[in-house]
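With one protein chain withheld, the remaining protein chains of the complex are depicted in position.
Moving on to subunit A:
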Amino acid sequence: MQLSLNEDQTQVLDFIDSLAKPYATVPMHDVSLALESAELDEALVENGFLDVMAVEELGPVMAALVIEKLARLPFAVEAAASAMVRPLIDPELPRPLCLMEEGKARKPLRFLRPGATVVVVGPSGVKSFITTEDMIAPAQEDTLYGYPVAFLTSQPDSMTSHDVDVAEITRAWRVAMAAEAAGLLGAALASTVTYVSERKQFGRPLATFQGMRHRLAEDQVMTNTAYWMAMRAAGTGSQADAAMALHHAQEAAKRVCYDYHQFLGGMGMTLEHPLHLWTYRLKLLTAELGGRGAQGLAAAEALWG
């Protein structure tokens, strides 16, 4: 057991920090629902941050750390699928990568756009195709989710089949989502803590009310453990760890999204405060891979058969 970051990991994370600095806050005038930056994406690709998993001395934990770190930004980045799942399928697949459960085309896909690769994962295997404009319907303009999302309206007759294990891809997908959720949880917590420490009612900071302190402290425990569960799942490669990590993250997401919007009062309803960027991403992730129920069943299967 060695749970502190090694030198390589520290270096990579520091590098990301400095590269992402201009994207660490929301531009004042920008109150859009989904915030993205093509320049940030480009910089990440150029510097190889989405390919760390394949580098021998870095590996999957590094990928999870990168995903977690990037998810903390108010800007949405398609990092999870690219950094954690793509290397297992075909490292050359064009980005963004959209992971879809077979038979679940009704659900909105994050980052779906012409030229994106859709990877369909399900009982009949792992297949992919590159999307064209005619396969995509835009989501409603004022979708709340904080990610760019769109719907797939049709799928090509022929897709590229990948000779990979469905269970293994699903496992990596779970870990990727758990790592992304961990970053979102961390950022949402930090943002809320700042607000309730500064905001006063009844002549004192909101954070001095014990009812709020206890809930926030529980939220911290869930958030902290979601981080460790995601990292451990990345490190062990175990099916049970992956399913439990995502289950835990999805459970945490439900709790904190409610709490944090409560704690911000009216401010939590505005687009002028960035909280919604993290919470509405988290909310969408509660639906990922069938939600807590599916993760629970997968974990039980892996643990006890």
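As a working rule, a residue touches a chain if its C-beta (ideal position, glycine included) is under 8 Å from a C-beta of that chain, and two chains touch if they have at least 3 such contacts; residues count from 1.
Assume contacts and distances are computed from a predicted model.
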Options "Electron transfer flavoprotein subunit beta", "Glycine/betaine ABC transporter permease", "Acyl-CoA dehydrogenase" or "Aspartate carbamoyltransferase regulatory chain": UniProt name of the undisplayed chain: "Acyl-CoA dehydrogenase"
Residue, one of A:43, A:212 or A:302, that touches the chain absent here: A:212
Sites on subunit A contacted by the missing partner chain, in the whole complex: 31, 106-108, 139-140, 142-145, 149, 151, 200-204, 209-212, 254, 258, 261-262, 265-266, 268-272, 276, 280, 283-284, 286-287, 291-294, 296-297
